[in-house]
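Only one protein chain is missing; all other protein chains are in place.
Note that the chains are named A and B in the order they appear, and that numbering of residues resets to 1 at the start of each chain.
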Amino acid sequence: MKKILKYVIVDIIQNKIVVIYTALLLLISLSVFNLESSAAKGMASLLNLILLVVPLVCVIFSTIYVYNSSEFTELLVSQPLKRKTIWLSLFGGLATSLSLAFLIGVGVPVMLYHADPTGLVLILSGLFLTVVFVSIAFLAVGWTRDKAKGIGWAIALWLFFALIFDALVLFLLFQFQDYPLENAMVVMSFFNPIDLSRVQILLQMDISALMGYTGAVFREFFGSTTGILISFFGLLIWIVIPLLFSLRSFKRKDM
Amino acid sequence: MIELKNISKRFGRLQVLDNVNTTFREGECIALLGPNGCGKTTMIKTILGMVVPDSGQILFNGQKVNNDWKYRSQIGYMPQIGRYPENMTIAHIIEMMKDIRKEGGVVPDDELIKRFGLDTMMDKKMRTLSGGTTQKVSAALAFMFKPSVLILDEPTAGLDPVSSETLKERIIREKDKGKLILITSHILSELDDMVTKVIYMNEGNFLFERPLAELKEITGEEKLSRAVAKIMGNKSIGRPSNQMQPV
Partner (left out) sequence: MKTLRIVLGIVIALIGVQNPLVAGKVYVGKGHPVKTIQQGINNAQPGDTVLVEKGVYKENEIKLNKAIYLKGISFPVIDGGKKGNVMEIHAKGAVLEGFRIINSGQSEMHDLAGVLLVDSYGVTIKNNQFDNNTYSILTQHSRNCTIKDNEIRAYANNEVLFGNGVHCWRSDSMYIIGNNISGHRDGIYFEFVTNSLVWRNISRKNIRYGLHFMFSNNDTYIANVFEKNESGVAVMYTNNVNMYNNYFNDNWGGAAFGILLKDISDGEISGNYFGHNTTALDIEGCNRLKIFKNKFVNNGYAIKISASTLDNEITRNNFISNTFDVATNGTLVANSFTGNYWDKYEGYDLNKDGRGDIPYRPISLYSTIIESNPASLMLFRSIIVSLLDKTEKLLPGITPENLKDEKPYMKPLPL
C-alpha cells in the first residue's frame, strides 16, 4: 500500500493543475481576508469557496486523474498486488494531495487570520469535503469506462449536491410547510455532505441567532459536542460508502 | 502448473471465451495462435487476473486464484501494447516494479536492459519513447524478476530484428531452464525454434491443441506456419485434438 501511495502522491504533487489549484486557493483566501472589512466577513466569503469550488475541483480533477491513470492501474493489476491496494492507493494519493493543497491554500490563511474554533471547523469541513468529493469521483469512475461519460457523471453528482438537492429540499419545505420540519431538516442535512458542512460552519459562526426556533433546534443539535462528532461521523460515512461501492466495481473491472 | 477449468467470458454480446479447459505444464512453451479477436489476449489477461471470468476457475499450482494475488509474483507478463504512466521515466518504472516485487527476494536480472541499450536512456519519460522502445521496457520487466511463468503477448511486434533475436534467444534460454512460457504471435516463423505445443483459438474456443512434434508429424510439414495452414485446410485433423487432451 505505502509504496504505491508514494508514487501516486509524487505524481499528483507534480501535476500542474494541483499546483495551480493550491495557488488559486491561497490567492483567494489571502485576498478575501485582506479585502473584506473584517475577518468574520472573510470567513463568510471563504464559506462559498469551500462549498462550491473545492467540491467541484476535487470531483473533476479526481475523475480525470483516475481515467488518465488507466495505464498505471493496468500495469499494477498484472503485478502481484491486491486490487484493493491499488484502488485505495489511488484514492489515498488523491485525497492526501488535494487535502494538502487545501491545507496550504485555505488552512494556513485561516489559521493566520482567524485561528479559533470557527476557523478550525471551517478547515476540518473543507478537508472532509475534499476527501468526500474524491470518493464521489471514484464512484463516478466506477460507473463507466468511458472518460467523457465519467466526467459527465462527476459533474452531475457535484451539481446534484451543490444545487439540485437544495432545490428539492426547498420544494419539500413548501409542500410540507404546515408541519414542524426543524428536526426533519437536521436529518435531511445528513443526506448531502455539502449541506452538512455548511450548516456546521454557519452554526459555528453563530448565524443561528437569526433564525429563531429553527436556529435553536439546529444549534441544540449541531452546537453540542456530540452533534459535532455525529456530523463529522456523517461526513466520514460520505467518504467510506462511495469508496466501498467504487472498490466493488473496480474489483470486477476488466482491464 | 496452470489449469483453466470451464472458463467463460463475455464482453457484452460477444462471447470471448467459451468454456475453455486446458492445462499448462512446466517446461512447456506454448504458442497461442488464432485470428484477431479470437480471445487470446483475453485468456492471457484472465490468467493474470486482469480480466475476471464470468464463470470457471483458474488453478495455479493447484490453488484457486480467484481472489488471490500472490501467484502473480511468479509470472512475468509482457503485454501486447505496454501502457505506462506517461510522466514516469524508465528508471522510475523499473524502480517501482522492483519496489513492488522485492518481497520475492530475487536479485533483479538486468540483462535485457543492457542488451536492449535501455540503460543509456533511463531518464527518458515513457511518453517520449517509441513503440519499439516501450516494448523493450515491457520485455525487460517481464524477465527481470526471474518468474517461473512467462506470458508474452506478441513479444516481437514492433521490435527491430536485432532486438527481436535477442529476445528470442532469451525466451529459448528460459524454456531450457524448464519454465512455462505462453506466447501469442502472428509471426509463426519465429516460433519454430522454441514452441513445444500449439493452441489454435477461434471465437473463444480451442480449435486444436497439440504438441508441435505431433502437429508436424500429422501434417508432414517442417515449418509451423505451413503445418498450421495445412491443418486449417483440413479440419478433420484438427477436430479430434480438441477433446483429446486429458485434463
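Just so we're on the same page, a contact is a pair of C-beta atoms (placed from the backbone, for glycine too) under 8 Å apart; a residue touches a chain by one contact, two chains touch by 3 or more.
All values reported here derive from a predicted model rather than from experimental measurement.
Undergrad: With touch defined as in the header, list the contact partners of the absent chain among those displayed.
TA: A
Undergrad: With the full complex in mind, choose from A:L51, A:L76 or A:V110 the residue touching the hidden chain.
TA: That would be A:L51, which touches the missing chain.
Undergrad: In the full complex, which of A:A167, A:I230 or A:L244 touches the chain missing from this view?
TA: Missing-chain contact among the listed residues: A:A167.
Undergrad: Just checking the interface: what residues of subunit A touch the absent partner chain?
TA: 37-38, 41, 44, 47-48, 51-52, 162-163, 166-167, 169-170, 173-174, 177, 180-182, 184-185, 188-189, 194-195, 198-199, 202, 206-216, 218
Everything that follows uses one rule, which is that only the chains that are shown with their structure count from here on.
Undergrad: Using mean CA coordinates as chain centres, what's the subunit A-subunit B distance in Å?
TA: Inter-chain centre distance comes to 44 Å.
Undergrad: With touch defined as at the start, can you tell me which subunit A residues reach subunit B in the complex?
TA: Of all residues in subunit A, those touching subunit B are 3-4, 7, 11, 14, 69-72, 74-83, 251-255.
Undergrad: What does subunit B use to touch subunit A in their complex?
TA: 11, 45, 48-52, 69-73, 75, 77, 79, 82-88, 92, 96-97, 99-101, 103
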